[in-house]
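And now, chain A:
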Amino acid sequence: MPSGPMFQQTLTPGIRAERIEKRLGGNDVLRGVDLDVRPGEILSILGSSGSGKSTLLRCLNLLTVPDRGDIWIHGEKLAIRVASQRGGQSSVTDHRQVRRVRASMGMVFQSFNLWPHKTALENVTEGPVLVKRIRRDAAADLGRHYLGKVGLSDKADAYPRHLSGGQQQRVAIARALAMEPRVLLFDEPTSALDPELVGEVLRVMAALAGEGRTMVIVTHEMAFAREVSTRAAFMHRGLIEEESPPQEFFSSPVSSHLRNFLASHR
Partner candidate 1 sequence: MKRHLTCALAALLLVAGLAHAGERTAITIASEGASPPWDYIDQNGALAGFDIDVGNELCARIKLQCTFVAQDWDGIIPGLLVKKYDAIIAGMSITEKRKKSIAFSIPYAAAPNQIVMRRGLGLPPSDINAKLNLTDIDTAKKGTIEKLRENLKGRTLGVLRSSNSEAVVRELFGDVAEVRSYDSQENLKLDLTSERIDGGLGDRLVWKQFLDTPEGKAVEFFGPQLSGGTWGPGVGVGLRKEDTDLADALDKAIEASIRDGAIGKISLKWFGVDISPQTGK
Partner candidate 2 sequence: MDGFAVQFVSGLKTTVLLALVSGALGMALGLLAAAGRLSRWRVLSRLVGFYTTIIRGVPELIIILLIYFGGTVAISAFFGRYVEVNAFLAGVVSLTVVFGAYTAEIFRGAVLSIPTGQIEAARSLGLHPWQTWLLVILPQMLRIALPALANQWISLVKETSLISIVGLTDIMRVAAIGAGSLRAPLTFYLAASALYLTLTSLALVIFHLLERRFAVPGR
Partner candidate 3 sequence: MDITLLLTSMVALASGIPLTLLLTFASLVAGLVLAVPLAFMRASSRKWLSLPVLAYTYVFRGTPLLVQLFIIYYGLGQIGAIRSSVLWVLLRDPFWCCLLAFSLNGAAYTTEIFRGGIQAVATGMIEAAQAVGMSPLQIKRRIIFPIAFRSVLPSYANEVISLVKATSLASTVTLLEITGLSRKLVSETFAPCEIFIAAGVLYLGLTLLLAGFFHVLEVWLNGTPRAKTYKRRVTLQQVAHGQ
């Protein structure tokens, strides 16, 4: 239950997660993580694979429901039924709230997850039309605008199978943007791309960062994280072990784990 000072916190916009725990497949993936993202902040989350960074990100929009802990999105506490002591799954209790919250947070996936039966433009407009009830023609204008923003105006009518990986990921970003979210979540957006295609996606992301958007980015791209983020967090075995502005984070890491991690990713 939130105590007094936390109640104050809930009034502030942004994302706040407290004591998030998650057990998946017999492993404690998250072991009581606290996270705070303020508006306008660009937070990079780094860490070796299996450290729980993707799971943490997915907990924020409840694609994965945490076993324990509380989450506030833009000051609104998410209603979660906590798993019983004897196991079982935690579940969402207020589905409308979850959908509303998800609509306010765009998510970009590692494997793009474009819908194969829809064109690039339809992928982008589907959310606004179905969720925000925007008229189709208005949504199409909106969709074209955001496709232009990621540099794909000419690919509006192409199906995902006709697009390269980098183009698909840019469409996915446009899809997230079209919902005009208050926060953008990126889950290793360049990991599935051929090296030569990584650059075009990172360029789009950097441009978005320049607009002062709130972003949480799980990534392996050290240089990008250093350049773009306002803060970097290092996760190790289900906990955030170090958190600091990028200059400090990369040049004078405190934790030995982070030092090793940075050394191995040089």
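Some notes on this structure:
The definition used in the following text is that contacts are C-beta pairs under 8 Å (C-beta built on N, C-alpha and C of every residue); 3 or more make two chains touch, one makes a residue touch a chain; residues count from 1.
These made the cut because all candidates are chains of the complex that A comes from, given by their letters.
All of these numbers come straight from a predicted model, not from anything done at the bench.
Which member of 1, 2 or 3 touches chain A in this complex comes down to candidate 3.
Of all the residues in chain A, the ones that touch candidate 3 in their complex are 61, 63, 95, 99-103, 105-107, 109-117, 126-127, 130-131, 159, 161-162, 165, 172, 175-176, 179, 191-194.
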